[in-house]
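These notes are about the structure you will find just below.
With one protein chain held back, the other chains of the complex are shown just where they sit.
Moving on to chain A:
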Amino acid sequence: MSIKLTEEMLGQLPDARGHFGDYGGRFVSETLMDSLMTLEREYLRLKKDPEFQAAFDKDLAHYVGRPSPLYFAERLTRETGGAQIWLKREDLNHTGAHKVNNTIGQALLASFLGKKRIIAETGAGQHGVATATVCARLGLECHVFMGAEDVRRQSLNVYRMKLLGAQVHSVQSGTRTLKDAMNDAMRDWVANVDDTFYIIGTVAGPHPYPLLVRDFQSVIGRETREQSLKQAGKLPDALVACVGGGSNAIGMFYPFLTDESVQLYGVEAGGLGIETGQHAAPLAAGRPGVLHGNRTYLMEDENGQIAGTHSVSAGLDYPGVGPEHSWLKDIGRANYVSVTDEEALNAFRRLTRVEGIMPALETAHAVAYAIKLAAEMEPDQMVVINISGRGDKDIHTIAQLDGIEA
């Protein structure tokens, strides 16, 4: 089923209770409700405040370095032999990923709300680094929660956060990955709700987070739309982005939702293969449930206990997904697919060798799918991949797989 979306319909989502159709909402313990309602009220006010928007735009331009280029990957296109492949270069942002768009926005919100203490969760460490970065710049106290398993996998980013002055809390509970980091961040928030602002890194969490993170990340899609028209003379035929929580994907997709001709592809982590159960693809193989404050597709067992996930990329290793993606899946507007660890690793090597651009392992999932997709399309068609982050942080992982002591 697919319905035609209009600006008017989109303007009503999320609704007053933070729902995107059956998804989203505010499923938290009572202690946090007042804070979330205040945040929602203040954000909706600031969203229309020219001063706030000007401050945000200024930081994106002069601190992040936007707009990021839309680059025609000529050699990859030629070797693939199908549609033109273009790359939206979020990897060129300050701190090396799309994550900073959102942390700039939320740190501004925190300043407007007078909060001096910042907490964040992180998986791959990119959101943690982006948060530590804006905190260093604004002189805010910064605490980053990171699963012990991810601390091990992403030691370089841990060190970066420490250099930036953040305190990194290694989370030992549960599966010791991103979901557990988020649990501990929420526990910290409940205990320090008066003076603490929680900068959530993705379009998940309780309302209004999926809304405000999407708004801050939508700069990606807005630029891509303009750049496509200017550089290629038309809108893209397909957009491809990786989906863990889904912030880079929603940021890319959102400004194109009413453009029916533009196909949207969200690529989840297929891990060792969907059929093995060892993956992180709730949209492909999960079912709706409630976790971390919102109703969305989840990976869980038959009793509603959250399942362990597997992905070679820490940033996609999450059992849930942003509620707006769940809605886009159900109405058929976006297609959600998955690629395996191995396909992603091959795509990492291919983009590095063919274009001299080393993508993050998360991003490599989008690259892998886009190459398959482009090969089946016509040469006059255009595919844009959101290169959500750069791969420097993953060199250690790749080197280990290659048997090199890095």
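A few points about this structure:
Just so it is clear, contacts are C-beta pairs under 8 Å (C-beta built on N, C-alpha and C of every residue); 3 or more make two chains touch, one makes a residue touch a chain; residues count from 1.
In this text, contacts and distances are computed from a predicted model.
Missing chain, UniProt protein name: "Tryptophan synthase alpha chain", from among "Branched-chain amino acid ABC transporter permease", "Transmembrane protein", "Cation:proton antiporter" or "Tryptophan synthase alpha chain". For the chain left out of this panel, the touching residue among A:101, A:183, A:224 or A:386 is A:183.
Checked against the hidden chain, the listed residues A:300, A:341 or A:355 yield one contact partner: A:300. Contact between chain A and the absent chain runs through residues 17, 25-35, 173-174, 179-180, 183, 186-187, 190-194, 288-293, 295, 298, 300, 302-306.
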